[in-house]
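Dumping the structure here so I can ask a few things about it.
Yeah, one chain of the complex is gone here, protein chain that is, but the others are all in their spots.
As written, the chain order gives the labels A and B, with residue 1 at the start of each chain.
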């Protein structure tokens, strides 16, 4: 099973996007299934370390939390943009990473960029530190703690026991 | 029922439009590149998200069935927008673009 489906989640995602693109029917279901098996097998060499999903319910919870944050933070940032730019307190912040898996780090940087108010700008060579630019920062320690608690810890639980 | 759906579709269109506009206002008026970078990520997430939600709702209602094709666009944008923002930020740091004087912390040398 593991040989045939090295990335079950990727296969599921491919299958669902195929069905969304072409409409739900038996024929496309079958064709999509073939593609969902063949494509991950063909791209296997591009993934040096396979990320292991350990906790699916946590992933669902994480996705919901991120969506909620995107909506609420968007409103907050809209207010920041519309008032005088002089009142903004921009900052570059360095976030020490606890995550080790590359895929989990990618997810964390994407999450940070998607939630408005913060954009991840760079990852250090050794994948230990993340450079973040914030639109309006009150307290550096509080921001780092918030990102760690809200996004990094769930990701750690999802991907690395 | 019809009026409710119509109301929701209209509301989603307006919310999407307003957030797309606010993102672009940020792009136009904020003083330095790193601040402007925050604009597009906003326009993507809620701006396009709002209009696509409206479209999903509208066509599902027209055809009396679930139609989720447009979700693919949102999914794709959610995956790609952070990547392009990240690469543009790296490019800006490489070119050592000036940032506002009162920015705390420093960008990294590339």
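The criterion applied here is as follows: a residue touches a chain if its C-beta (ideal position, glycine included) is under 8 Å from a C-beta of that chain, and two chains touch if they have at least 3 such contacts.
Just so it is clear, contacts and distances are computed from a predicted model.
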Checklist entry - One chain of this complex is not shown here; going by its UniProt record, which of these names is it: "Amino acid ABC transporter permease", "Glutamate transport ATP-binding protein", "K+/H+ antiporter subunit F" or "Phenylacetate-CoA oxygenase subunit PaaI"? => result "K+/H+ antiporter subunit F"
Checklist entry - Among the chains in view, which touch the chain not shown? => result B
Next on the checklist: Contact with the hidden chain only, please: which subunit B residues?
Outcome noted: 3, 6-7, 9-11, 13-14, 16-18, 20-21, 23-25, 27-28, 33, 36-37, 39-40, 43-44, 47-48, 51-52, 54-55, 58-59, 62, 67, 69-70, 72-73, 76-77, 80-81, 83-84, 87-88, 90-92, 94-95, 97, 110
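In this section, only the chains that are shown with their structure count from here on.
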Checklist entry - Can you give the whole-Å distance between the Cα centres of subunit A and subunit B? => result 16
Item to check | List of subunit A residues in touch with subunit B within their complex | outcome: 17, 20-21, 70-71, 74, 77-78, 81-82, 85, 88-94, 109-114, 116-117, 119-122, 124, 131, 133, 135, 137, 140
Item to check | subunit A-touching residues of subunit B, taken from the complex the two chains share | outcome: 19, 22-23, 25-26, 29-32, 34-35, 37-39, 41-42, 45-46, 68-69, 71-72, 75, 78-79, 81-83, 85-86, 89-90, 93, 99-100, 102-108, 110
